[in-house]
Structures are given as structure tokens and as C-alpha cells.
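Handing you this structure, nothing more for now.
Of the protein chains in this complex, one is absent; all others appear in place.
By written order: A and B. Residues from 1 in each chain.
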Amino acid sequence: MDVKLRIHRFVEGRKWIQDYTVPLTTGMTVLEALTQIKEKQDPTLSFTCSCRSSICGACAVRVNGNAELSCEMLVENLVKRYDTTELTIEPLGNFRVIRDLIVDWDPKYARIKKIKPTVQPKQEFSAETGCLQSPADFNKYKKYAGCILCGSCVSECNKNTLNQKDFLDPFVFVKAEKLVADSRDRSPEEHLKAVVDAGLWRCFNCQECTAKCPKGLDPAGAIEKLKAATFRYKLDDNVGARHAKAIYDDISESGTLDESKLNIKSEGFFAAGLRAPMALRLMHVGKMNPLDKHPVNPEIDTIRSIVKHAEAASKEEE
Amino acid sequence: MKFALFPGCVLEGAAAEAYTSLKKVCGKLDIELEEIPNWTCCGASHAQGVDDLAALAVNARNISIAEHMGLDIMTVCNTCTLQLRTAKQRLDKDKELREKVNGILRDSGHPYEYKGTSKITHFLWVLDDHPELLEGRITRPLDGMKVAGYYGCHILRPQEIMDHGDGKHPEYLERLIRRLGGDAVWFDANRKCCGFHAQLAAEHDVLTVTGQIVDSADRAGAAAIVTPCPLCQMQLDMYEPEGRDAVGSRAEIPVLHLQQLIGFAMGMSKEEVGFNRHVSAQEKLKLG
């Protein structure tokens, strides 16, 4: 069986889609297919790769709209998944393209720098005697140390696609959580503050990053952990944090969300007032009635107790 | 077929039409629903960002009540499904965590412990798993009506938790639209996130993407957008005018809850499925 690869080309300002046909063989990865094209059909096709065993992060591309490490993605599996022998290959999204499938990483390094990307060891540690850390504390961040900087997580990030200026790439959040959760660090709030300033709460929670990470690191989960840490370090004075807190508090107050008050709690009375036209529109179709009294769950005492006990247990864990 | 229903907050409030239409449609499909008594908010994908363990414990309580009922749980909201399934997966995988959470439930006077006996599924998945439910019930097929199927995020991702079909290439919503007699149209923005959860923190971006989705469905010739998630529905319907302004589009298109579209195909009227409670494009929807 043959597979047709529709590759998005970009050379010296010219853009086009070029079709190549390669025979499908068992165990052929996307990278091998690209290599075969370059070696046997078209030496001008350009892409980067290095280790071809999913650890260096050089070869991520987008296949049919989804970021993949080309060295580990089998063509036969893609043919099965998309039920077609035609695959579209593009450079990663949310990167500037230099040529064909090669993208520009430099702006990303500047973004990593924003979060002060190193451990600042506590006073009692030294370069000569190293640091101490319990295995349990190591476990708190070890997952996030597995990032290979391949860029897959940001390729389809919905927030970055709309605007990269007031937000970071998911892999930067992963690095930040790695540092914040590392018990060797003396000032997690420094990284945290940088992350909040750089847009932590603007995450859409769309889970694209988690779905795309080839290492299973769950960047969206890292973002949630960073958010929780901002409450511990009292860096929660912003609309996103207040909104999350309002929802959280509703669970203890009544058991369910009180929609009519959420915006006021999150944005303050005045800012929420600016949404009056929207509120009127909702009242008009019966979606909102400020006169309704929000019902309280009959088991609210139990629920409050669960939240309190859980909060106490969380504190204990720190 | 019987489920413990976890309706979620918005079905009790702003998206009440989703609840009425669900009850009507399920009643005719032999899906019996019993609401989980005294359920609480799933955390709405925000609570874990305040206190992860508290969010987990609250959902352990929700699930444990359904377990006591002896029923699997069905939801109609993507985010509720993700929150509940995430909690279930963590509790099932990690014995230590389960014991800790059960300790919290016990100390708080909750009568049941979390056991892990109830599965958690979504209304759309139930229909996809049991196509026989719809057989003979489609009395007014959609007659080739062009429908843009909009999954939303949390029903697809992460794959490890929302394990129904391939999250990178799902086809079950389109399949259902076709079963109802509709024509499932492909539109460019069909995998974009509606931005609901960041509406306050990133307002401009969220309105932009809302506009892009609506505009893209309109350009593809869709007569309606349908979604299995009431949050996506609210975002696309309620903010459609602002979304239009943000991207300079004139697209005006009704955004339906999944159960409303099914209701139409079963012969129900607009009023019966609560379509009069929609903000956008009420007059645009034409039924055969």
C-alpha cells in the first residue's frame, strides 16, 4: 500500500503544499517517511531530527492537525486512526516557520527566562555538599523534569493560538511547576509571581497540551498545581483566582454554583456592573433571575465538613 | 437502561432548557434517569486549582452516592464528566489516596465510602454505545439539515481519562447527527476551545474564538451548531453577538444542546425542548 503525504512547504517566502507518495512498510515512522522522501525523491524537503528515540525533542511536526514526535509515530497507526492513506504534515503550530517543517525556538527561550528557570537552593545547601531532599519531595516534581522541549504542547494550545503575548507556552508552565514543587528551592514565590504575571490564569483549560505531550507530563495539570500554589503563597489577587475561589466557595456555601453572584465575586461589583446589558439579555430569555433564591443543599453541613477536612489534610502534606 | 443522573450546576440554572429537553428525550428513549440526591458542584474545572484534595473529596462523595444507588452515572456536561472521571481514575488507581479520601468522608459524617463500583459516562457516549436506543424513534428526520457538530474539549481530552473513541479523531458526534437524518458538516474551527472557563480572565481572546467558531460553522453552511456540552452551548449562544463583533462576522446561527436536536428529530416542538430560552438566532432555526 502507498501513502500520500501532503507536506506544507515554505521556502524563501514561497508557500505551497506538495504531495509525495511513499510505500507503507511495517514499523515506518513519520520521520522515516520524511527521510525517505528527502533521500530518494526531493533533497530540498527540510526538517530537523536528532536522536530518533523520543528524547531530544527535535522532530515534532503536526500530522492532520495534531502535534506528534515524528520519530515515534508510526505511519500505519496514523492511517488507521484517520482511516485514510492521505496524511497532511505541517510544521508545529504557534511557532514561526523558518523553512518547511523547521520552526524558530529563540522566542521560546526568552519566555522560559521569564520564570527565573533555575533552582535557587536554600541557605543550608552548598555546591560542595549538594542538597538534601526526601524521596517523597522528589516525587512531587519528578514527572515535570521529564520535559524534552519538543514544543508539541503549544502547537494546538488554544490560548496561544489567539494571543501569545499575555500567556506562556505550556512547557514553560511545566518548568515553573517543577521549580515551585522542588523542596530545594528557597523562593518558590519568585517563580510563581513571574508565572502569574505572565498569564497563569488565562489558560482556557482545553487540555490540548495534555493531549499532545508525548511524554505524558500533563501540562494542564501542572497549570492547576501552580494555581493552587498561588493561594498558598497569597498571590491570588486577580480576577482569575477570585473566580476560581468563588466557585470553590460556592460548594461550601450552597453545594452548587450561584451563577447570578459569580461575576460580582470575581470581578467586583463595579466591573460586573458593566456586564449589565448581558444580564438583561439573559433575564429576557429567562436564563437569569436575580430574584430567585439560590437553594441550599440539605447536606451542606457534611459538605462543609468534607471541604474543611480535606483542606486540613492538604496543609499537612506541604 | 437506567442511570444515576449527575445534572451539574448549569442545568439547574442558566441552561435549564437542557434539563427539560433531556428528561423529555430520555423518557422516549427508554433511558431511565434518577438524579443523584443532594449532589454538589463537580468543581467546574476550577476547584482543583484552589485545593486539589477538597475537589477530589467532593467528587468522591458524589460518586459514592450513585454507588449506593447501585447505578452507573450519566452526565450531560463535558466538564462534569471530566471532573468526575478524573476523580474516579485517581481513586481507583491509588489505594493510599482512596483511603485518605474515604477517611475524610467518614470523619465528615458522610454515610458511604467510595468503592469504585459505578462507571461514569456521558449522554452522547450512551447513544453511541447503544444505537438501538434510537431505532424507530426518529419520527421527523432532520432531512439533510446541515449541522455543525461541536464536541468541545473535555469530552475528548485527555484520552487517558475520556477514553471514548480517538480524541484526536473523534467521529461519534457526526455519526449521531447522521443517524438523526442530518448532514454533519466539517468546519475549520470544530476543534477549537470555546474558552468558557477563561471568559473572565481572557475576555477578549475568548470572545474572538467564540466568534471564530460561529463564523466558521456559518461559512461551512451549517444551519445549526450542536454540542454535547451545556457550557460550550452557553458560551457560543450567549456571547454570539459579542463574538461576531470581535471577529467582524455577520454569522447568526442557533446553537443547540444535543438533546434538543434529538428532540427535534423525534418530532418535538421548539417550545418543548426549551428553544425559546436561547439568546441567539431563535428565528433562524427551520424545522421540517
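Here, a contact is a pair of C-beta atoms (placed from the backbone, for glycine too) under 8 Å apart; a residue touches a chain by one contact, two chains touch by 3 or more.
Assume contacts and distances are computed from a predicted model.
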Among "3-oxoacyl-ACP synthase", "Na(+)/H(+) antiporter subunit D", "FAD-binding protein" or "ABC transporter permease", go ahead and choose the protein name stored in UniProt for the chain not displayed. "FAD-binding protein"
Can you list the shown chains that the omitted chain is in contact with? A
Pick from A:79, A:102 or A:279: which residue touches the chain that isn't shown? A:102
Tell me which of A:113, A:284 or A:315 is the one touching the absent chain. A:113
Please pick, from A:48, A:64, A:187 or A:314, the residue that touches the omitted chain in the full complex. A:48
Of A:5, A:58 or A:262, the residue touching the omitted chain is A:58
Sole residue of A:148, A:168 or A:285 that reaches the chain not shown, by the stated touch rule: A:148
For subunit A, which residues lie in contact with the unshown chain of the complex? 11-13, 26-27, 29, 32, 38-40, 43-44, 46-53, 55-58, 72, 74, 96, 98-100, 102, 104-107, 109, 112-113, 116-119, 121, 125-135, 137-138, 141-142, 145-149, 175, 178-179, 182, 184
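Just so it is clear, only the chains that are shown with their structure count from here on.
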Give every residue of subunit A touching subunit B within the complex, in rising order. 64-66, 81-83, 156, 158-159, 161-163, 166-167, 199, 201-208, 210-211, 216, 218, 220, 223-225, 227-228, 231, 238-240, 243-245, 247-248, 250-251, 255-257, 259, 263, 266-267, 278, 281-282, 285-288, 297-299, 301-303, 305-311, 313-314, 317
Spell out the residues on subunit B that touch subunit A in their complex, using ranges where they run on. 9-10, 12-16, 38-41, 43-58, 61, 82, 100-101, 104-105, 107-110, 153-154, 156-160, 166-169, 191-193, 195, 197-198, 200-202, 204-206, 208-209, 238, 276-279
